[in-house]
Structure formats: structure tokens, C-alpha cells
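With one protein chain held back, the other chains of the complex are shown just where they sit.
Should a chain be cited, it is by its letter among A, B and C, assigned in written order, with residues numbered from 1 in that chain.
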Amino acid sequence: MSSLVLAASAGNVLTWVVWFGAALACVASGIAVVSFSNPFYSALALIGNLASLAVLYLLLSAEFVAAAQVLVYAGAVMVMFLFVIAYLGGRADAPWAGGPSLHRFAAVGAAVAILVEVLVVLGLKAGGELSHPARISGDFGSPAEIGRLFLTDHLLAFEITSVVLLIAAVGGVVLGSHARRLQAEEAGLE
Amino acid sequence: MTEITTSWICLFSPLVAVIVIALGGNRFSRRAAGVIATGSVALSFAAAVVAFATMLTRAPGNRSHLSTAWTWLSAGNLHFGLSVLVDPLSVFMMLVVSGVGGLIVLYSIGYMHGDDEERRYFAYMAMFVFSMLLLVQGGNLILLLSGWGLVGLSSYLLIGFWHERPAAIAAAKKAFVMNAIGDATFALALFLLIAKTGTLDYGLAFSKAHGLSQTVLILIALGLLGGAVAKSAQLPLHTWLPDAMEGPTPVSALIHAATMVTAGVYLIARTAPIFQLASVVQDTAAALGAVTLVMAGLIALVQTDIKRVIAYSTMSQIGYMFLGVGLGAYASGMFHLLTHAFFKALLFLAAGVVIHALAGEQDIRKMGGLRGLMPKTYAVFLVGALSLAGIPPFSGFFSKDPIIAATLERGGAFGYVMFVLAIGGTFLTGLYTFRLVFRVFHGDRDRFVDETFDTHHGEGPLVMLLPVGVLAIGATLAGWLQVPGGWHGVSSWLQPVAAPILETTNTQEAIASIVSVVLGLAGAGIAWWIYIARRRPAPAAVPAFERKFWFDELYDALFHRPAVTTAKVLYALVEGPLVGGSMAGIAEAVRGLGTGTGRLQTGLVRTYALALAASLAVLAVVFLAVR
Amino acid sequence: MKGPDVTWYLGVAAFMFATGALGVLLRRSPLIVLLSLELMLNGANLALIAFSRLHGGGAGQIFALSVMAVAASEVVVGLGLIVAMARRNLTLDVDKLTWLRG
Partner (left out) sequence: MLASAIHTPHVDWFAMSPALTLLGASAVCLMAAVLLPVATRRWFTAWVTAGAFVGAFVAAALLYDRSPHPQEVIAGAIVRDRFGALAALIICGAGLASVGVSWRMRLRAHTAEYYALLAAAAGGMVFLVTATNLITVFLALEWFSICLYILCAIDVDLEGSLEAGLKYLVVGGFGSAFLLFGSALVYGSTGKVGFADIARATAAQGLKHDSLLVAGLAMILAGLGFKASAAPFHMWTPDVYEGAPTPVTGFMAAATKTTALVLTLRLLTTAFPQEKQLWTIALAVFAVASLAIGNLAALVQRNVKRMLAYSSISHAGFMLIPIAAGNALGGRALLYYLIPYSAMSVAAFAVVAARERELGQAVTFENIAGLGWERPFLGAALWACMLGFAGLPLTGGFVGKFYAFSAAYDRGWVWLVIVGAVATAVSLYYYFGLVRALYMRAPSAVSLAPSGGQPPRELALQTAVLGCLAVVVASFFAVEPLIKLARMAASSLVF
């Protein structure tokens, strides 16, 4: 019986279920990020968020991006985050402490306004061309395809990305370098 | 070298001196600053002479050149940049400005010796010469206006040079304000001309002016006249000139006699085509000149300050020039400008020698009998006085008479009224000039003179006497450039630029000469009768003359007091209760807004982000709504 | 395409973006502000990937990958700043950063 249902709607229901699960996780972890009072938990929530995003990417046939998301983002970047948080110690700030204020009211208002605007925009387009995704070939989103694009149409983007990363590394060194090193060098300068 | 190259040298030489003196600062000695300034003006003069000589070799029709160094802006028909116009009129003025100017700057080396701020003085002087040259050489209307404005600025700085004297500051301000009124009308006229003709070049603008309506032409001409009247201290914007005597004497000589005040005359000659199209305004110029020359003569009769007498006589003589150019006898007006530059600079510098010798005293009632103490000064002063009074063979005679003859040629009621005023002026000129000579140099020596005159000091250093001597020669001989019935050096030179609109006959010249010489001598004679022969006690000063026809009081009553009263009334009735204190209220409100804006800047980064997000939200809604 | 329309993905993307914005506007801990910025960038990334799927072009995915690199860079610099401030014993509270104001 169940195999019949599955066969009838093919993978569609399954896709919906997976989508629903991932979307829910996304939304929930997103809310969690901004509402946990401890940055450590927020960071963990963001990792969850990034992971569920990767699932959504997979559903959108963006396999390489999904893999990069998990490996680079959730893996490397967030680990760095966790290290820093651990280094600084858990300094909690309660987001809603002190009750409602004008600023909070306005902040929520602005965020909701932006959300509603985008949703309205989407609503205006819904059922139109947004429901007619293009036909794609099998290697859409595959590492080979992404690699090809990075070497052809978006060669420059690839190169600039590396420059940006290099600069960030320099920034990390400059800002994070230890005071003792500074003193030592200054002594050398005198 | 062509006349164009030399014209550029002539223009920029003083500017270079300004820059060198300003940048050099203490690296130059004070005297070096004077030498640099003098040298630069002398170079200008040399360049002007070369330009003049080169031009002489050319055919009269081929003497006008426009040279553009670079174009600053060009939009459509409007080309505007740094260009000089080299033509007979500008070369004429270049010679006058740099020649007389150079002598005066040379004189200043002696006169200003020992002043604390000599460098500043010479920088200003060179700046002034540059401005004046820019005014006369500028190849388009905006450059003319720039020169005009710079001349006003330099004059303001020089009049207020002794900034520790309140009177000097007040005089400088008065000159600035009066000139600013003229500058404003002048600028408006130029902009109107540019707007209507779409060009900045003299030639093109004038040829296009023919197509303009009479109303526009009259407005333009009136605006130009306003500028000319203010700069040349003619009625009714004349009150600044006598006060401007607060500056150092060479400044008075340079600015308020030889050069700046004649800029108005130059302007009318330069823009003659406009004035000819608006003949009503040209007649107004002539009439203003005639009235000014009589009134200034009357006021000069009772002044007791040696420089003020000469200052009023300047107004009066410029009145003659206005009369000349107003009647369309451009060459006669410019000729009088030339001779006047010589004899008036001479008078001022000679007066400066007297003042210098008497430790700065300027009151003629404390002078007298200086003839024996200062024979050279007396001689040159007498030359200047004879020239001013129009006694042959001195230069004033040759240049003043054609103007008077022009009134006869003009004829009609207007012409004859002008004639009467002009010859009345010659009488007054003889009277006040010789009153001055007799009071200062003849008669009994005042006790004050004995106390202050420094016999060892003599008449001054050579650098002061030399320019005076040169000017005396000029004042004697310059008249022979043009002799009625004989030759027409000046007229034929200026013919290509400003062709006269009336030609006087020899008979008219003769009548004018005889009448004016007779009246001039009569004036001098009466002065002799009163002040030397003592046949009569000196008449009591006429209040009207004494109070300068109440012009200062009139302006005070007309403008200053009503303004103050209105402000007071407004403050009491409107602003006090409503705004809470005039401009202060507005300023306070604006500052309040500023403080409020600053208060938004809380330093809270979240607020900044909120402003960004909220603005974006609004922007997106608007875009979606109006898309 | 199986499963939900692209519109649904975009809805999630918009929600994440707005949540992230809310985090930046509300939170005082610079660490959480940084995390919220990441959330915003990831919302935008999801939109890019979804649109990439919609149009069948690779540009969106390339864009998203570049954004990841940029986001990582911002995090490095942001964390570097936070660590430097912590070393100088400055309070880690963006509301206390009001030396510059007016």
C-alpha cells in the first residue's frame, strides 16, 4: 500500500518533506541565533542553520555549493567562531532584558517591514515565472560545472575572492597580533 | 618682440612682484621689497613703451589684437579665458598706469621708509598696479570685471593700510561700500549684456548690441554708468574719495588721482558703442560730470586739509573727463586723463613732501611761507597748480579746452548749460588752486612751521624728489601732444578705437581757450587779492561748502538712519515677540536643528543600522508603490 | 523540478535575511551581531541559489560561493577586532561604544 503511494507521487512528497524539515530547521535555528543570550549557543545554532541550508541547496541541485557550505562554512569558519567565543569566555547578553523600548519596537518594525516587503514582492510574482524553473542538465551545480564557470565566465570573481581572503588574513594578523610582539618590535625600533 | 608679448609682460610683471614679496617674507629687506615693486612696475612701463613703439610701426587699422593665453571655459558661443586686448586705447592706459604708477612706487620708497610694514605696503602697491593693468588690458568683459573688483579690493587694503587708525578703517570701509554699489550695478549690466548677446568679447558684444531693444540698452548703460560713477567718485557716489585721503599720500596719488578713479572714464570710452546706442545715459554722464565739477570746486574752496583740497579738485577734474566722454569727445576726455595723471600725481606727491617735512601735518591753516624753506617743492607745486588751473603753456590748458569746446559744438540748451558749468569750473579751479598755493607757500610763516620744520632734513631724499621732478616735466610738456588747430597726437592715436562723435571747429576752440584762461586767471587773481594782497578779509566759509553739500548727512538720513530705525521697529514689533530676536533667532533655530541632528548621532551602532534599515524599508515601499 | 516552487525557498531566504537584520538591530554582543550578519548573508545566498535554479544559470552559484569567501573574511576581521578590544579590556557591548558620538 505505502509503496503504491510512493510510486504514485514519485519522489515529490519526499522532496516536500525534506524541504519542510530543512526549512523549518532553517527558520528555527535562525530565530535561535538572534535570541540565545549566550553567544556560544548562538554559534551552535548558526551551524545548524548552515547545515540545513546545505540541504536546501541540495534540493536546488547545487551540490557543490552545498558541499562547500558544510565543509568551509559550517566546518572551518564556525570553528573559528567557537574558538574565539571560548577564548573570550561566555559573556551573555539577554536580548530582551529591560523590557520593550522604542528602539526595540522600531527594530522589530523595520525587520518585519523588510520581510513583508520581500514577501509581497514574491507574492506579486508567485504563480508566474517563479513557478517555471528552467530545465537543467545533469551536471548543473556539479563541481565540474562550477569549476568550468570559475575558469571561464567568472574567472575574475575567483581571483578577487582569493585577494579578499588574503586581505582578511592580513587583517587577522594585524588586529590579533599580541601586545608582547608589539613591545618587542618597538624596542627594536628605538 | 611683438606688442602682444610685451603686453603680457606688462600685465604680469607686477603680479610676479606681489608673489615674490609675499613668499619671500622676511628674507627680503624692506628696501628690497620696494626695489622689487618699483622694478616690476618699471618693467611694465618699458614693456608698454615697446608695445607702443611696435604699434606705431603698424597701419592704424592693424593696431588691435586680441591674444588669448588660455581658454578657461567655452560653452557654445561663450569663450572665456585669460586674454588681453592690445589696441591703442589699452596701450594708452598701460602707459599712463605703469608710467605714473612706477614713479609713485619709486617715491614710496622714500615716503614709507621706516614704516613697520613696508613689505605689505609694496605688495599691495604692486597688486594694485596689476589689478589696474588687468582692468585696462583684459580682453573680455569678465576680466574687466575681475580687474574692476581687484582694484576695489587693493584700494580698500591701501586706504586702510594704517590699520591702527580708526579713521583709516572707517574710510576704507566707506570706499569699499560705495565701490561695491558701483560694482554691483556694473556686474548686473555685464551679466545683462552677456545674457542678451551671448558673448563676452567686446567686439562681438558691441556689434550684437545693435539688435537690442532700447530699454535693455538703457539698463545696461545705466549699470555701466553706475560702476563708472562709483569708481570715479562722481555725484552721487562721491563721498568716499575725500575720506580715502586717510591712506598714505603716495596711495592718494596713485589711486585717487592718477589711476583708479579714472577707470570710470576708461570704462565709458571702452564701452562707447553701448553708450552711443543709449544716448540718454550718455547725456546723463555728461551732466553728472558737469554738476560734479562745479560742486567739487565749491567744496574745495573751503577745505582746510591740503590733501582734501586736492581730492576735491580730483573729483572736479574727473567731472571734466566725464563731461568729455559723455559728449562723445573721447579723445579729449582721455587726453585730460593723461595730463591730469601727471599734474595731479605731481600735486599729491609735492603735498606729500610738504606733509613729510611738517611731521605729518595736513592742515593748511598751520602752514604758510614755505616758499623759502622748500624752493624746489614750491616750484613743482606751482607747475602742478598752473597746469591744473589751465594756464598755458602747461598741460591742463591743452586738455581742458577741447572739452569746453565740445560743449559749444554740442550746442542747444544742453550744450550751453554744460558750457556755463564748465567755464564756471575753470574759475573755481583757479580760485581754489591758488588759495592753496598762497596759503601754503606764501604769506607769513606760521609758528607751527618754525617749530616742526627740520632744516637738516631738507626737502626729502632723492627717491622722492626725482619722481616729482619727472612728473613736473610731464605736467609741463604732456599738453603739447595735441594742440588745437595744430596736430592731434592723441585723437588720431585713439581714432580706431573711440572715434569722436563730434568735431570741434577752430573757432570754438579759440573761444573756449580764451574764456577759460581768462576765468582761470581771474580765479587766481581773486585768490591773490584775498590771500596775498589782503584787500579783503577771507570770506566766511559758506556752510553748504563746508558741509560738502550735506551729502554725508543726506546719506545718513536717507539710508543709515531709516535702516537702523526700521530694524529697531521690526525688532520691537515683529521679531521680538514672534521669533525671539531677529537673525539671532534664525541662527539659534538653525543651530538648534544642528544640535538635534547631532543628538540623533547617538554613537549607538544599532541606531545607525536601524536608520539604514528603516530608510530602506521606506524606499522599497515607495519604489513598489510608484513603479 | 520536484518539491516546492522556487517561491518557497525565497520565502525562507527572506525570513533568514530579516531575522539576521533583526539580530543586528537588537543584539548588543558584537559576537552575536557578527553571527546575525552571517545569517543575513546566508539568506541572500539561499536566494541566489534559488534564482540560479530558476534561471538554470550558474552565475548565482558562483555569486554564492564568492559570498561565502567574503563572509569568512568579514568574520576574520570582525573576530580580530573583537579580540583586540577584549585585550584592551573594552566592554564587549556595542551600546558601550559611544565614545564617538554627536
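Just so we're on the same page, contacts are C-beta pairs under 8 Å (C-beta built on N, C-alpha and C of every residue); 3 or more make two chains touch, one makes a residue touch a chain.
A quick note: this is a predicted structure, and the numbers were derived from the prediction, not measured.
Under the touch definition stated at the start, the shown chains contacted by the missing one in the entire complex are A, B, C. Annotation: of B:S131, B:S155, B:Q303 or B:T607, B:T607 touches the absent chain (contact as defined above).
The omitted chain makes contact with just one of the residues A:V13, A:L58, A:V121 or A:I136: A:V121.
Although one chain is not shown, part of subunit A still touches it, namely residues 117-118, 120-122, 124-125, 144, 148, 151-157, 160-161, 163-164, 167-168, 170-171, 173-175, 177, 181-182, 185-186, 188-189. By the touch criterion stated above, the residues of subunit C touching the omitted chain are 10, 13, 17, 20-21, 24, 30, 33-34, 37, 40-41, 43-44, 47-48, 50-51, 54-55, 57, 59-60, 62-63, 66-67, 70, 73-74, 77-78, 80-82, 84-85, 88, 90, 94, 97, 99-102.
As for the chain not pictured, it touches subunit B at residues 70-74, 81, 590-591, 593-598, 600-601, 603, 605, 607-609, 611-613, 615-616, 619-620, 622-624, 626-627.
Basically, only the chains that are shown with their structure count from here on.
Separating the centre of subunit A from that of subunit C, both taken as means of CA atoms, is a distance of 7 Å. Averaged C-alpha coordinates put the centre of subunit A at 78 Å from the centre of subunit B.
Shown for subunit B are the residues that touch two or more other chains, namely 606, 610, 613.
Counting only residues that touch two or more partner chains, subunit C has 21, 25-26, 28. Across the complex, subunit C meets subunit B through its residues 21, 24-26, 28, 94-95, 97-102. Only residues 103, 106-107, 109-111, 113-114, 117, 120-121 of subunit A touch subunit B when the two sit together in their complex.
Across the complex, subunit A meets subunit C through its residues 10-12, 15-16, 18-19, 23, 26-27, 30-31, 33-34, 36, 39, 42-43, 46, 49-50, 53, 56-57, 59-62, 64-65, 68-69, 72-73, 76-77, 80-81, 84-85, 87-88, 91-93, 95, 104, 107-108, 110-112, 114-115, 118-119, 122, 125-126, 129-131, 133-136, 140-141, 145-146, 149-150, 153-154, 157-158, 160-161, 164-165, 167-169, 171-172, 174-176, 179.
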